[in-house]
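Below you'll find the structure, written out as structure tokens, and then a few comments.
Note that this complex is displayed minus one protein chain, with the remaining chains in position.
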Amino acid sequence: MIQLEVLRYNPETDQEPRFQRYEVPFRDDWVVLDALNHVKEELDPTLSYRWSCHMAVCGSCGMMINGEPKLACKAFLRNYPGVIRVEPLRHFPVERDLVTVIDDFVAKLARVKPWLVPKEAPGAGEYRQTPAQLKRYKQFSLCINCMLCYAACPEYGLIPEYLGPAAIALAHRWNRDSRDAGRESRQDEIAAKEGAWECTFVGACSDVCPEHVDPAGAIQQVKIESTIDWYQAHLTPWLKNEK
Amino acid sequence: MSPRPYVRPISAREWVFRHPRYVRYMVREFSCLFIAGWTLLMVWGLKQLADGPAAWAAFLELVKTPASVAFHGVTLAFAAYHSVTWFNLTPKALPLQVGERVVPDWVIAGAHYAAWAALSLIILLWTL
Partner (left out) sequence: MARSNKPIVWGPFAAGGTLTAFLTPVLVLLMLLQPSGVSYESMHALAAHWAGKMLLAAVIFLSLWSAAHRMRITAYDLGLRADALVAALLYAATLACTGAAIYHLLRI
């Protein structure tokens, strides 16, 4: 048996969160999500949390496990000696228990237009893309929107307006897609003050990303591209930039 | 809509100690204090240089004092840490793709280290 210390918060009755301990069986192949499911099924049906695929592809079960942002379905009980502290993902308001309010992220994601802005008119046939062109953005396309990076980023914690790692990395993913023509409009978001410029390259986002997207790298690449754009626009405005 | 979401306060000082990676980040950032301080000391040296040979000699004596030696030791450590973190992060900011292959991080960082070593050697040999 092992112990979980889980943050509880009922907005209808509680002034502030409190911790509740649960004793759950230890199984060698269990993850924290299995332990939470055991709590909900056997001990306390009032515990609320998000989860879905249980295999680290949906991005639903992000939470703080012993202070680190992790997917609950990927955090094995056997790797945690002692009591396991489970809290909602940091830097997001707590809605109830382990459920956070993710509206901010969803809104920011929409702002960067994370979809194909077609380069070619419809009816021109299928897009053709070489493996080399795919390689340019493939890594950044692996994001599962789990928001662990937002929980790890101290700048997002300090500056609520900051677009954040995943949103910028996804903008970059589309900018680097050879089929896309939306870079100019995305620049208005990611090259703004609240965009890439709030990043100070702590790198925590890339550390915790379960899909190895490397949002930190994406953001620095956006900074460099935006800087070149800026100096080009201000020093040689007569040169038109075809991107 | 959430009835009453709870916003957890964030203390600027508290987040630094949440994990070693944030401490390392702060150490990297603090290196700027010593690099700036040392550069300002060198600007003072420029002033002494302009004031003539006697003033320059006095500047060298200042540099040789125990306090200055200690400061230089600490600055060297911080400056080297800045260099190492900078070179290790460069491949993330400037990835190089050749065809379908991405040049490995260690190659880009390694090239920087090699240039760093070469430049340092040249400067040391030229002055010592």
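Per-chain numbering from 1; labels A and B assigned in written order.
Keep in mind that, in the parts below, a residue touches a chain if its C-beta (ideal position, glycine included) is under 8 Å from a C-beta of that chain, and two chains touch if they have at least 3 such contacts.
What you see is a predicted model, and the numbers here were worked out from it, not measured in a lab.
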Residue ranges of chain B at the interface with the undisplayed chain: 11-13, 16, 26, 29-33, 35-36, 38-40, 42-43, 46-47, 49-50, 53, 56-57, 60, 63-64, 69, 72-73, 75-76, 79-80, 82-83, 86-87, 112, 115-116, 119-120, 123-124, 127-128
Touch residues of chain A, complete complex, unshown partner: 111, 154-155, 158, 187-189, 191-195, 197, 200, 223-224, 226-227, 229-231
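Everything that follows uses one rule, which is that only the chains that are shown with their structure count from here on.
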Between chain A and chain B, centroid-to-centroid distance (C-alpha), Å: 30
Complex contact set, residues of chain B against chain A: 2-8, 10, 12, 15-16, 18-19, 21-22, 25, 29, 89, 92-95, 97, 99-102
Residue numbers on chain A that touch chain B, as the complex places them: 9, 11-12, 16-17, 67-68, 90-91, 93-96, 101, 131-132, 135-136, 154, 157-158, 200-204, 206-207, 214, 216-217, 220-221, 223-224
